[in-house]
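With one protein chain withheld, the remaining protein chains of the complex are depicted in position.
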Amino acid sequence: MSDATFATAADAIEPPTERSRLLSIAIHTALIAASIVMLYPLIWMLAGSVKDQNEIFGTASLVPSHFDFSSYIRGWEGTQVSFGKFFWNSLVIAVLSVIGNVMSCSLAAFAFARLKFWGRNFWFALMLGTLMLPYHVTLIPQYILFLELGWVKTFLPLVVPKFLAVDAFFIFLMVQFFRGIPRELDEAAMMDGCSAWRIYWKVMLPLSLPVLATAAIFSFLWTWDDFFGPLIYLSDINTYTVQLGLRSFVDSTGSSDWSGLFAMSSLSLVPVFLIFLFFQRLLIEGIATAGLKR
Amino acid sequence: MGNQRTAIAGEPVVRISTLAPRQKFPGALARNAPAYLFLLPWFIGFFGLTLGPALVSLFLSFTDYNLLQPPHLVGLDNYARIATGDDKFISSMKVTLFYVICSVPLKLVFALAVALLLNRGIKGLPVYRAIFYLPSLLGSSVAIAVLWRQLFDSDGVVNTILWQFGIEGPSWISNPNYSLYTLIVLAIWQFGSPMIIFLAGLRQIPIDMYEAASLDGASKTRIFFKITLPLLTPVIFFNAVVQTIDAFKAFTPAYVISSGTGGPIDSTLFYTLYLYQEGFGYFRMGYAAALAWILVIIIAVFTAFSFLSARYWVHYDE
Partner (left out) sequence: MTFTIDRRQFLIGTATTLALGAASLNRASAATSIRFLWWGSKERADRTHNAMTLYQSKNPDVSIEGESFGWDNYWTRLATQAAGGNAPDLIQMDYRYIFEYARRGALLDFTPYLDKSLKISDFGQANIDSGKVDGKLYGVNLGVNSSAVMVNTIAWKEAGVDAPTNGTTWDDFAETCAKLTKAKKRRSFYGTADASGLEPAFEGWLRQRGKALYTNDGNLAFDAKDTAGWFDYWSKLREMEACVPADMQALDQQTIETSMISQGKATISFAHSNQFVGYQAINKEKLGMISYPVPADDAKPGQYLKPSMLMSVSATSKNADAAVAFVNFLVEDPDGAKALGVERGVPASEKIRNELTPDLDDLGKEMADYIQMLTPKVGTLPPPPPNGAGENGFFLKKVAEEVAFGKLSTDEGGAKFAEQAAANLKRG
């Protein structure tokens, strides 16, 4: 990967010495040790997915005595509709949510961070206030609203709110980062007679890749992991998401098919893991470009 | 140098912006119009999807709404009960406060430490980052309940390790004295999101600051405390506020691991889990709404306090 190119400040100022090499070894050792601790439960789960049912809880060993991949087939077809359909549904919802969140939240954040308007502090405080509302209380009124709109049983209640910037976390996050972008850049653009829109689109967004990538990652992951929303709004098994599918797999087997559950849980991590790998490149590469190195 | 870092936590920067095209369209409307256009999607969402339902729930908190029948106004009854006669309110609030106080600082310290390590130009960085993020990917999946039991029950992995040292551990997950700690460990284990935000924050620190410091011959420790840490305070502040709010609202970990019971002996009965039980388990949605608004007030007090404290420790480089 291209990390060496983007080595950060701390390294740039330090010529390689014997001491730093030792330090590097120490850091790697620490990181690897930490990785093992972090990953143990996940490796156990992955191992469990190819183990024999009896072997899963019997031994602490991570290495299966033999590899049995039938759990993946069993899990994939364990529900009335195959998991492929669930993956597709989750993907559609998650991608739309990423687009919606990044667009609508960056618009709002730009206004809060850079534009001057009447009532800004007031609206900002209200926006933060929405962060504090527990989810379960607005659930019933929201459900009734979406029912009146005829959206229940579709993806709309899960996706449309994302285009309306209801997730204040992302606005708050972007505001914090937009403020970190040197003001002289957009002031210069102002001088050239750029409109607010052009400044947002041509100056702000390109310079904000790390935070946009962060928002995209979180949007994707959280939507992917969301269980409650789909539980309430989706009722046709053909529209189920992966999380609902997993739950329905557990329910339908009375949680007895552990290796099947572990197989599907492991599989459900693959898309989010790939998304993470992809977006973290943006996260890292974005910043070292021209804008901030003055 | 860094005087452009206007990343102020707290209230928006009050500073003359020259962005509004005042010369072309004089008048308040023209001055405010662009901002309100940018905010349009948010306004629709805020009024339609958040404020509306929130006000409905505020109204419901003064009623005996039971989900199935039309609500009747009961005045302040719900709030009076919370204030005077609800042991579960107190015990679940204690559980939640303990969870917030333990999990948030530990999670942040962990996330920051790892982010600092992973911000260096060492080999295999993306792999490490991905590895450290993996647990957070799992979210509150069904599998977590099984994994945690495998780790923390009487003959779980943790006790197997302790046994090597001659210690016989309890069944952590099902012992009311320890079960909450297993949820705190879960929260810390999933430190991925603050870590990512710290990483993005570290990336935003202008490189010339470090160059200047190294020319002055400052030590690494000094650079960390004099440059990195102060410049990172807006991000630390953000993470602290958001994680605190999230920890107050935490629901799924306890729900998944205790199957919604909050047991044993209510030791993992988070406030939101209690609220959920009242609303959906016992059909007392009016009471649950009142509980929720009490929570909003408590979180708001905490948040206001953090914003007030911000001016003393969050770095305003202006």
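Order as written gives the chain letters A and B; numbering starts at 1 within each chain.
Convention: a residue touches a chain if its C-beta (ideal position, glycine included) is under 8 Å from a C-beta of that chain, and two chains touch if they have at least 3 such contacts.
No experiment lies behind these values; they were computed from the predicted model shown.
A.B. asks: Please work out which displayed chains the absent chain touches and list them by label.
C.D. replies: A, B
A.B. asks: Which candidate, A:L139, A:I181 or A:I199, sits in contact with the chain we can't see?
C.D. replies: Per the contact definition at the top, the residue touching the missing chain is A:L139.
A.B. asks: Of the residues A:A113, A:M190 or A:V250, which one touches the chain left out of the display?
C.D. replies: A:V250
A.B. asks: Of the residues listed, B:Y36, B:F59, B:Y79 or B:F283, which one is in contact with the missing chain?
C.D. replies: B:F283
A.B. asks: Contact with the hidden chain only, please: which chain A residues?
C.D. replies: Spelled out for chain A, the touching residues are 78, 80, 92, 95-96, 99, 102-103, 139-140, 143-144, 147, 150-156, 159, 205-206, 209, 212-213, 216, 231-232, 235-239, 247-248, 250-256, 282, 285.
A.B. asks: What does the interface between chain B and the hidden chain look like in terms of residue numbers?
C.D. replies: Given the touch definition above, chain B has residues 66-69, 149, 153-155, 170-171, 173-176, 258-261, 263-266, 280-283, 285 touching the missing chain.
Assume only the chains that are shown with their structure count from here on.
A.B. asks: How about chain B: which of its residues touch chain A in the complex?
C.D. replies: So the residues of chain B in touch with chain A come to 4-9, 11-13, 15-21, 28, 31-32, 34-36, 38-42, 44-46, 48-50, 52-54, 56-57, 67, 114, 117, 119-123, 125-126, 128-143, 146-148, 150-151, 157, 160, 189, 193, 196-197, 199-211, 214, 220, 223, 234-235, 238, 241-242, 245, 248-249, 251-252, 272, 275-276, 279-280, 285, 288-289, 292-293, 295-296, 299-300, 303.
A.B. asks: Chain B touches which residues of chain A in the complex?
C.D. replies: Residues of chain A touching chain B: 1, 3-4, 6-13, 24, 27-28, 30-31, 34-35, 38-42, 44-45, 57, 60, 103-105, 107-108, 110-118, 120-121, 123-124, 126-138, 140-142, 145, 161, 163-166, 169, 171-173, 175-177, 179-184, 186-187, 190, 195-197, 199-200, 210-211, 213-214, 217-218, 221-222, 224-225, 227, 243, 246-247, 250, 258, 261-262, 265, 268-269, 272-273, 276-277, 280-281, 283-284, 286-288, 292-294.
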